[in-house]
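One protein chain omitted, others in place.
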Amino acid sequence: MSIQAHHLARRYGRHWALRGISLTIQRGESVFLRGANGAGKTTLLRVLSTALQPSQGTLCLFGLDAQTHYHEIRQRLALITHHTHLYEALTAHENLVLLKNYGLILSTQELQSALARVNLKKHAHRPVSEFSAGMRRRLGLARMLLQKPELVLLDEPFGQLDVDGVQLQEEIITDFKQRGVTIIMSTHDHDRGYALCDRELWLDGGILRGATP
Amino acid sequence: MGRFLDLGLFIIASGLLLLGSIWGLWIAPPEAMMGDVYRIMFVHVPSAWAALMAYTTCLVASVIYLFSGKSGADHVAAASAEVGLVFNALLLITGSLWGRPTWGVWWTWDPRLTTAAIMFFAYAGYLALRGAIDDDRRRSTWCAVVGIIIYADIPIVWFSVKMWNSLHQLQSSPKTMDPAMVTPLRIGAFAFLFAFLWLVRRRVVALRLRAQNDILMMNEGDPR
Amino acid sequence: MNGLINGGWDYVNAAYSIVWFVLISYGIFAWKQSRPNQEKLP
Partner (left out) sequence: MNFLRSGWATLQKDMRIEWRGRARAQGALCFATLVLLLFSFAAGPDAVTLGRHAPGYVWLAILLTSTLSLSESMRVEMDDRALEGLRLLPVDMRGFFLGKLVSNALFLCCIALILFPMSFALFEVKPTLGFARLAGVVLSGSMAISAPGTIYATMATQLKARDILFPMLLFPVLVPALVASVKATSLVLFGDPMHEFGGWMSVLVIFAFVYSILGIVLFERIVEE
């Protein structure tokens, strides 16, 4: 069991972005999260990643309570959003070395091959502030690869990427699926969503409208 | 139950305030050195106690919130900081009104005064922070942290101002305590204590109502 | 009757008036805010 959520709710001030979400996602499943703008997709993904605390409800990830064991949980998941978690003043290479400095076990070779895979090798020593939005997304992907997660949460993973980038993203997702990584992905590109995922969750106004089992 | 408690607190508080004022203004004898001015003490000193009590309540509630995450503790912290600020303002005003005729100045850098003034601004900042955060979880947690940080500052401010002040002037507050003057002071202390309890309760109820209202909105109205 | 300081009553009266005024107005505010029907949303 990868995710067990019971009646998750989250509000920002007086606005409730999530109004009671209960769901169960098995290990190795890939889930397509669809919904209109403002339906609560990003909030749900952030809550499921433990980046954001729910206002109400309980969440268990990998059988651990998210409220108390978030340190262990976070070692096993990765979150991709349009915020790429990068330091502008540092170079692409330094941003990845940072993971190592903070204790992620990681060899130089892995680091180089991750940079090569997202096709940023020749820009490795440029500061991120000079990067385009698509390049930042690529670097974010490299970061996710190095984290070796068991659960990935992808918020609009195809946004801002060029044709090659979209293809790379698809490759990575397929690769993860084959390795049994649990995937939850929100996208407005329904064709890709249905093609890549086994299951669908439909979010509307902060509640689950429908789901295919 | 709560109704009777509220009513009881209100009656005791207002009754004691009235009694304390009458006693302080007319029954207590004038003081040998300061004449009638010292009567300000009967509202001034209880304000100080009430303010300190309120701030201590805020600290305790903040710590409880950080451990338990119960929104009730957050409401108590918010309410007592606000009530404490009101008593703190009274403390500064009455202190100034006392200082002018006795020391000849509206303001002096006495450790007591300075500490009270700094605490006023610190808790004003605390309430401003409360008003500036929309997200309720974030507001509760951050304000609990700030409540602890500010309270930790009170003794440090006190000692540093005392040290700082001891160099250029020594200003002692009158500590004359005739038995005839102790009674109104005691009445005043209890009056402010009950006023504090009633006010905090009212503020907590108001905050709880607002919080419940926000939660009710979750189920209200069908989203599209 | 007075001690060394004359005219102290002005300050005493001012202090008591301010205390009463502040406590009464804050009390009214606290009471009004805490009534359920006042908290209905617009």
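Some observations on this one:
Order of writing sets the labels: A, B and C. Residues in every chain begin at 1.
Here, contacts are C-beta pairs under 8 Å (C-beta built on N, C-alpha and C of every residue); 3 or more make two chains touch, one makes a residue touch a chain.
Quick caveat, the model's predicted, so the values are computed rather than measured.
Put simply, the hidden chain is in touch with A, B once you look at the whole complex. Checked against the full complex, the one of B:Ile22, B:Val105 or B:Val145 touching the unshown chain is B:Val145. Screening A:Ile3, A:Leu59, A:Ala78 or A:Met135 for touch with the missing chain picks out A:Ala78.
Only one of A:Glu94, A:Asp189 or A:Asp204 touches the absent chain when the whole complex is considered: A:Glu94. Among the residues A:Ser2, A:Ser49, A:Gln169 or A:Thr182, only A:Ser49 touches the chain that is left out of the figure. What subunit B contributes to its contact with the hidden chain is residues 66, 118-119, 121-122, 124-126, 128-129, 132-133, 135, 137-138, 141-142, 144-146, 148-150, 152-153, 156-157, 159-161, 163-164.
Residue-level contact of subunit A with the missing chain is found at 49-51, 53, 70-71, 74-75, 77-79, 81, 83-90, 94, 98-99, 101-104, 127, 136, 143, 147.
In this text, only the chains that are shown with their structure count from here on.
Chain contacts in this assembly form an open path, with each chain touching only its neighbours along a single line. Highest inter-chain contact count (C-beta pairs) belongs to B-C. Most remote from subunit C, judged by the distance between CA-atom centroids, is A. Once the centre of each chain is set as its mean CA position, subunit A and subunit C turn out to be 56 Å apart. Our note on geometry: subunit A versus subunit B, Cα centroid distance of 48 Å, whole angstroms.
Shared contact sites, meaning residues of subunit B that touch two or more other chains, fall at 217.
Counting only residues that touch two or more partner chains, subunit A has none. Those residues of subunit B that touch subunit C in the complex are listed here as 17, 21, 24-25, 30-37, 39-40, 43-44, 47, 86, 89-90, 93-94, 97-98, 100-102, 195, 198-199, 202-203, 205-206, 209-210, 213, 217. Here subunit A touches subunit B in the complex through residues 9, 11-14, 16, 19-20, 53, 55, 204-207, going by the rule given at the top. In the complex of the two chains, the subunit B residues touching subunit A come out as 134-137, 214, 217-219, 223-224.
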